[in-house]
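Only one protein chain is missing; all other protein chains are in place.
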């Protein structure tokens, strides 16, 4: 390398070693340096470059024309109606549209970069604040107007105007009141406590099939069913609170947290609505008896009264008292004794209240 | 042992030990006599197997059991500290576990994963093994081919049941999901219709059981129809991005969408520096 340099006549700039940055090139990799140095101004494009660029731009614009035409043709040619046809239509329409747009965009960029001049124009900035004269004029005008209007002088006028505005300002808010009813005690009850038309306890039915469940049929330990109240299969408001998971245990698996009087032959019913923010908590592991909520991963021990063992939920899933009716089908003995689902301001420690009532 | 060490894994090596053959025969003989007493309570199904001319399957299955399963599940499938009893789990459970490669388990992880089958696990061998375990104490049997034929099911009805019972763990198209302590609900894509049926009927590992009296065989077939239909269905909107929902969509928006646009903005604003050669 030194030879190389020594070969050069004195006074010439040393040649650059391959692989090193040019001495006047961008040496800071993270900065895009994009400005022509020196005098601000307009540097016209090189006519030869512009001529070559024009051909590229024309090609790109022609591609846009063709792709645009293909888009319209695709609309006519590709019908929808089955999933495969929809897929074909989507590909045809989407790719022609994408090509048309991107090609037009690229054409314009080449146009700007190669045919339009390079600019390095300078404009002055002025302070945003107005000058003193203007400020003074505006202030004077403001005061003059305020005095002319009499707003300052006439106290009664000013006060009654404010008075008049107050109810009008509230009116839009008042109008919103009828968007919904007052909550009342709605969140404290579910339809499990509502007897059927003929006064019998409400049966548990399988979600999706609507079949009532014979206790004798739900006989595989480790079994789970998503269960909803009979007669409310389509009522989303009812389901949002009353949906259950029904679990079958071996008798020796059930721990003290579960109320045995509310079970039937190892069958336990818990609210499916997570006590955190209300997602259906239904990932059930039959080996560990964990119920996991997929939204925020609160985990409940189903064998032990669904007490919380991990995650943000603060309370166990409420247990529904169940029994069988004369035909052997599972029914709800009563409503939940605590509100189901997420906490709310008026809820209070319903669990403690329930314990007190029992005692 | 040393000589076989580098090409054959240790389990296979042990199985090929000269003594192993004798051990298997001896155990098989012993079990044939003594095991009958154990099998007797569940004699109904064993009788059925014999009646259908499958007694030799049972015997064959037993020797396979001793070779591949007994070290954990006990010589009489009575279970051990390491593994549960297999009396009463039924042929469906065996077929599911062995045909998916989950059993024999490789190591004690939170959950036995699906893996390639061992060489010995031919359909015939699995069938024999299943027949043997079935003979021990009944339990869910393997479904008939017609019972799991997706063409005979109603995917729309199956979809409703699938959403009610399965997707909370397996995700809306069966892409799988996380459970506690390293367990997971596996993707359903590699599962055959028979395996899906068997999983529902037997509740393998952490999965709960959906027995035939609450989710009927026809309803199971509807679900199989939905699962197989949806998984083979094209994604009309382009790549399915793993079909796991908004997480991958967000990644694509940032990594592909935003990157492309930033490249475009660099191209638009960059000015070529002219350097002299």
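Labels for the chains are A and B, by order of writing; each one numbers its residues from 1.
Throughout what follows, contacts are C-beta pairs under 8 Å (C-beta built on N, C-alpha and C of every residue); 3 or more make two chains touch, one makes a residue touch a chain.
Basically, contacts and distances are computed from a predicted model.
When the listed names "FAD-binding protein", "Isoquinoline 1-oxidoreductase, beta subunit", "Peptide ABC transporter permease" or "Cytochrome bc1 complex cytochrome b subunit" are checked against UniProt, the chain not shown comes out as "Cytochrome bc1 complex cytochrome b subunit".
Within the set A:89, A:258 or A:337, the residue that contacts the chain not displayed is A:89. Here one chain is not drawn; of A:50, A:295, A:323 or A:354, the residue touching it is A:295. For subunit B, the residues in touch with the chain missing from this view are 110, 155-157, 159-160, 163-164, 167-173, 175-182, 184-185, 226, 229-230, 233, 235-241, 243-247, 249-254, 256-258, 260-262, 264-266, 268-271, 274-276. Against the chain not shown here, subunit A presents residues 1-2, 5-6, 11-17, 19-28, 31-38, 40, 43, 75, 78-83, 86, 89-91, 93-95, 97-98, 101-102, 104-106, 108-109, 111-112, 116, 119-125, 127-128, 176-177, 179-183, 186-187, 207, 226, 228, 234, 236-237, 239-241, 243, 272-273, 276-280, 282-283, 294-298, 308, 310-315, 341-349, 352.
The definition used in the following text is that only the chains that are shown with their structure count from here on.
Note for the complex: subunit B touches subunit A at residues 160-161, 163-165, 168-169, 177, 179-181, 183, 185, 203, 205-211, 213-215, 219, 233-238, 264, 266-271, 273, 275.
Listed in rising order, the residues of subunit A touching subunit B in the complex are 22, 24-26, 32-36, 83-84, 86-87, 90-91, 94, 105, 109, 112-113, 118, 206-209, 211, 213-214, 217-226, 247-248, 280, 282-288, 290, 292, 294, 299, 310.
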